[in-house]
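Apart from one protein chain that is not included, each protein chain of the complex appears where it belongs.
For reference, chains read A, B and C in written order, and residue numbers begin at 1 within each chain.
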Amino acid sequence: MKRVAIQADDFDVATELAALEQLGGGGIASFTGVVRGEGGLIALELEHYPAMTQAQMTRIVDEAMARWPLLGVSVIHRHGRLEPGARIVFVGTASRHRGAALESCAFLIDWLKSDAPFWKKEHMSDGATRWVAARAEDEAQALGWKA
Amino acid sequence: MKRVAIQADDFDVATELAALEQLGGGGIASFTGVVRGEGGLIALELEHYPAMTQAQMTRIVDEAMARWPLLGVSVIHRHGRLEPGARIVFVGTASRHRGAALESCAFLIDWLKSDAPFWKKEHMSDGATRWVAARAEDEAQALGWKA
Amino acid sequence: MAALSLVYFAWVRESIGCDGEQVARPASGATIADLITQLAARGDGYALALGDVARVRAAIDQRFAPLDTVIGDAREIALFPPVTGG
Partner (left out) sequence: MAALSLVYFAWVRESIGCDGEQVARPASGATIADLITQLAARGDGYALALGDVARVRAAIDQRFAPLDTVIGDAREIALFPPVTGG
């Protein structure tokens, strides 16, 4: 099972997990990212490059499935305007054993949070807006997987 | 938020995750373990030592909360007779950042799968039963966290 | 001093045939290993469950304890196979 989606709409974590639980594996790992409302943030606006983002997300999921013995992967990323508390990203992986499920889930979310072709604009409560700069710490974390 | 439960009944992953998503963190990691029906297994019977198992699960959750900056942890383990496809264990963690959520989730499930005071009996389709022996590989994995 | 509670789990429980019992408190200074030897000497299911001490693990008052731990004034000793996790 392989599912890669980029969408404006919210998603239902329970539906995604239920599909992964049906695959006969012993372990399902997941990560859900939520918009934090810190420092006066009232909304995050996510822009992406549709053809490239979908292709690259599919490629990284294929890489994870080649690297770990996975029965299923589900990756969902939202775009558009998201307010604090909104879900922004989901990664779910299913495998016979927990190690493969946990490691591949961490690998995929590290890639999504650092290398995926998204750009984020912060809307603040005082009316200011700011494009988020690339985060050096995320890049360092993703590099760890390439070593 | 801290939740530690040992119960015969099934649990609802969506309810657990929803509670963790409410805590204002940016990341929620989870692991769900499911009984695999391999090699003619028709049921797994889990025995535990109620007072000790609850106390030790609480202690390991406290340790995870001291070790990582977590906003919430939910750990549920079932006991009794469980058939293939049944959920057996759930770990959910919430933190501001994904690293703490992912690492603490892996730490807790490694402990639960190797050191938690449970004993498993396998019921096979030919009527045979067998107590599962302690798994050396799980012990090695849990030791990694202590180093 | 009050009697000592013993509780058994998994195949230790199955071989002995009950999930626990009260026994007279062992002599001062006795260890869990001494208790196991004494119980195994009862023969039958006890010998089967506890005869090979290398296969037995223990807890004192709901905490894992090495077999050379002195029982002292503990209230509950648990005897069981190595835990297999959940």
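The rule is simple: contacts are C-beta pairs under 8 Å (C-beta built on N, C-alpha and C of every residue); 3 or more make two chains touch, one makes a residue touch a chain.
These numbers come from a predicted model, not from an experiment.
**Student:** Name every shown chain in contact with the chain that has been left out of the document.
**Tutor:** A
**Student:** Which residue among A:33, A:72 or A:92 touches the omitted chain?
**Tutor:** A:33
**Student:** List the residues of chain A that touch the chain left out of this view.
**Tutor:** Spelled out for chain A, the touching residues are 33, 46-47, 49, 51-52, 55, 77, 88-89, 112-121, 131-135, 138.
Just so we're on the same page, only the chains that are shown with their structure count from here on.
**Student:** Can you check how far apart chain A and chain B are, centre to centre, with Cα atoms defining each centre and the answer in Å?
**Tutor:** 24
**Student:** Chain B to chain C: how many Å between their CA centres?
**Tutor:** 27
**Student:** Would you give the residues of chain A that are in contact with at least 2 other chains, written as numbers and ranges?
**Tutor:** In chain A, no residue touches two or more other chains.
**Student:** Which residue numbers or ranges of chain C touch two or more of the other chains?
**Tutor:** Expected reply: no residues.
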